[in-house]
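What follows is a set of notes on a single structure, which appears directly below.
As you look at this complex, bear in mind that one protein chain is not there, while each of the others sits in place.
Should a chain be cited, it is by its letter among A, B and C, assigned in written order, with residues numbered from 1 in that chain.
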Amino acid sequence: MIILIQCKDNVGLVAAISGIMASKNINIMSMREYVDGEAGQFFARLVCEQSADAQTLLKDLHDVLPGDALININPESQKKIIVLVTKEYHCLSDILVRNHFKTLGAQVQCVVGNHDVLQEICKRFDVPFFLINHKNRSKEEFEAELLEVIKKYPHDYLVLAKFMRILSPKFVDSFLMKIVNIHHSFLPAFAGANPYKQAHRRGVKIIGATAHFVTNDLDEGPIIVQQVIPVDHTYTANDMMKAGKEIEKSVLAKALKILLEDRVFVYNNKTIVFE
Amino acid sequence: MIILIQCKDNVGLVAAISGIMASKNINIMSMREYVDGEAGQFFARLVCEQSADAQTLLKDLHDVLPGDALININPESQKKIIVLVTKEYHCLSDILVRNHFKTLGAQVQCVVGNHDVLQEICKRFDVPFFLINHKNRSKEEFEAELLEVIKKYPHDYLVLAKFMRILSPKFVDSFLMKIVNIHHSFLPAFAGANPYKQAHRRGVKIIGATAHFVTNDLDEGPIIVQQVIPVDHTYTANDMMKAGKEIEKSVLAKALKILLEDRVFVYNNKTIVFE
Amino acid sequence: MIILIQCKDNVGLVAAISGIMASKNINIMSMREYVDGEAGQFFARLVCEQSADAQTLLKDLHDVLPGDALININPESQKKIIVLVTKEYHCLSDILVRNHFKTLGAQVQCVVGNHDVLQEICKRFDVPFFLINHKNRSKEEFEAELLEVIKKYPHDYLVLAKFMRILSPKFVDSFLMKIVNIHHSFLPAFAGANPYKQAHRRGVKIIGATAHFVTNDLDEGPIIVQQVIPVDHTYTANDMMKAGKEIEKSVLAKALKILLEDRVFVYNNKTIVFE
Partner (left out) sequence: MIILIQCKDNVGLVAAISGIMASKNINIMSMREYVDGEAGQFFARLVCEQSADAQTLLKDLHDVLPGDALININPESQKKIIVLVTKEYHCLSDILVRNHFKTLGAQVQCVVGNHDVLQEICKRFDVPFFLINHKNRSKEEFEAELLEVIKKYPHDYLVLAKFMRILSPKFVDSFLMKIVNIHHSFLPAFAGANPYKQAHRRGVKIIGATAHFVTNDLDEGPIIVQQVIPVDHTYTANDMMKAGKEIEKSVLAKALKILLEDRVFVYNNKTIVFE
């Protein structure tokens, strides 16, 4: 059983929480706690050997914690995700392979693409693919069709695995901190379109990728994972793009791992990650 | 106030510890806890906003913890180190500079060298340097003179900053987990002498450095920090040595930082590091 | 057209080689040259804009180079590989995906496994899979069957993508510098079996993977690529193994890339890699 707690900081929080666990004879295998001193905010993640009745535990915890406490008790059930793509295969394939061999930490419910090029690979892995064309249609129409598909499948997260469309504020607001995107640059450098072209023009010696939650400030959502690789003058923008795909794949995989293991808090447009 | 606790694992340890803190109205700013499941061993590090009377706190903690508990209450006083060197300047100079600008996290009490080449740089920084010749003398005589110097100065750790002599079992035993060494390879690869020559002959693509506690198994003590850098076929053994100095300097600096901040436990010849 | 040249070093080699190219009006887009000063050996890789008749060019180059010169003129045709596996899917899947999307730089001819667990994923990608059982059979019988399969398919390299059997000296000798292996440790640390268990016991702070050519000294062949990732005390041997799979996959992919792009020389049991 994994428990996430976030609330206003106070003396005695750890004692209160761990006291409840001890009283129920639950062994805490690992506990991570962090206080954001500036914000006066307390974050804790507990991994417990035994499970307890979630309803009772929730009530008992709320009784001893500040009124604003956010408490998340996660049974170890499988999580579920829906993947959105455009044309690039590298992130999607990596997810499909892990899903196929049951090492993703989630079940891929379906894949939605605004192009049909990735339909074939989904079929090879027996994962439903929905083509939702964006051409000659308003964003409202596109998203209405998308929502219909999403409603059919249970889901914990929407994963934008190189999905190259910008979602509407209304859509994003209805999935807050539930949409994960992989951006092909080391944000905040090269936000927006064509980051590799920008990077090549600037002559940087490192390129990177950023996995972040999607908010309505483009490429400004809370960052989950960032990684970089060295490049040099011999890289064309195209070479950077190719090398970048490897790091994009790796960063998205890492972000999904820690997200699906319930290791991520969000506060003040930043993430607290207990790795 | 920083508190380190290590004992046999049990249900309720976090509750017991944090309960005592809460009862004394001490706010835990950050708490790291880890259970080695295989060994059934519990480790915790608490950073507390306020200090408490160490004697009383120690007694109160022992009252609620298993009989074997090791408890370390560290007031925030300055730590003290003695540095041992041979001829290479890079690690020593880095330590002397940080010591001079008071960012080392410790005071360098003195430097002992078995050659005189580094005497001059110590003088520039007004740090006492003792030359203890190892030539034409037994190890016993050498270490007897060394011990005399060491006795003159209070010290928490002996830092071997490229000290190229092997200390006797008797000496090492009397400073267990108090001697830190920087080894110029990525251990356990290339233990022993001339690691860069070995690395060059083997044609590795990465070289590294390892900071570890000294035990009587040569280069087999608990590892504190390791880092690596890429090399390629153009590196001679000498080039590797030059490049390696940068990483040795960096690894020793990192190891001293976490050690002097009381972030390191040792168990089963391994370190638990709460970074 | 890519040209690889290796010979005894001499004054005027670059002039001689580039002179021939200029006389044929061939533009050298990129030229990398390296002299191993200790060994007195010269290595060069030329990427030329235009192609030339290979036979004539070979003769012209041999005319101006020392008698021992090894010259490799690579037309830009697709390379071919055969992949050997046991049970682990991560390296194979990565190769199959790249092969499927034609970004591997080679065609996977077939996969050979000594267990059947990976048969299914090969079928999904329409790649022939041959099960060659090693149980209750001599190594000779096993390799005889393996050779039969290999003979059926043209191949530039055999890729051991987590193939957990040791090949016989006779077999290895007949494919010298044509067999690439991914070893799940940072060689020479933890050669042999169970490297992650060894790494866990030693308490290292970094784990790695090594892609190397297979020779008859186990895990002692020329190293092509090495990479590492940080680990800490919270990793069990099993966690290290999981984390290691990511780096194994990445290192093998990188090694195949540079190998298939004709960027690797071997000399004195070491590789010269022009990246």
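In this section, a contact is a pair of C-beta atoms (placed from the backbone, for glycine too) under 8 Å apart; a residue touches a chain by one contact, two chains touch by 3 or more.
Computed from a prediction, not measured in an experiment: that's the story for all the values here.
Colleague: Taking the complete complex into account, tell me which visible chains touch the one left out.
Modeller: The chain that is not shown touches these displayed chains: A, B, C.
Colleague: Among A:Asn25, A:Thr103 or A:Asn269, which residue is in touch with the absent chain?
Modeller: A:Asn269
Colleague: Over the whole complex, note the residues of subunit A touching the chain we left out.
Modeller: 34, 36-38, 186-190, 202-206, 208, 222-228, 232-234, 236, 268-273, 275
Colleague: What residue numbers in subunit B mark contact with the hidden partner chain?
Modeller: For subunit B, the residues touching the absent chain are 30, 89-90, 93-94, 97, 100-101, 121, 124-125, 234, 246, 250, 253.
Colleague: Residues of subunit C in contact with the chain that isn't shown?
Modeller: 11-12, 14-16, 18-19, 21-22, 25-35, 37
Just so it is clear, only the chains that are shown with their structure count from here on.
Colleague: Between subunit A and subunit B, what's the gap in Å when you average each chain's C-alpha atoms?
Modeller: 38
Colleague: Could you put a whole-Å number on the gap between the CA centroids of subunit B and subunit C?
Modeller: From the centre of subunit B to the centre of subunit C is 40 Å.
Colleague: For subunit A, which residues are shared contacts with two or more other chains?
Modeller: Residues 30.
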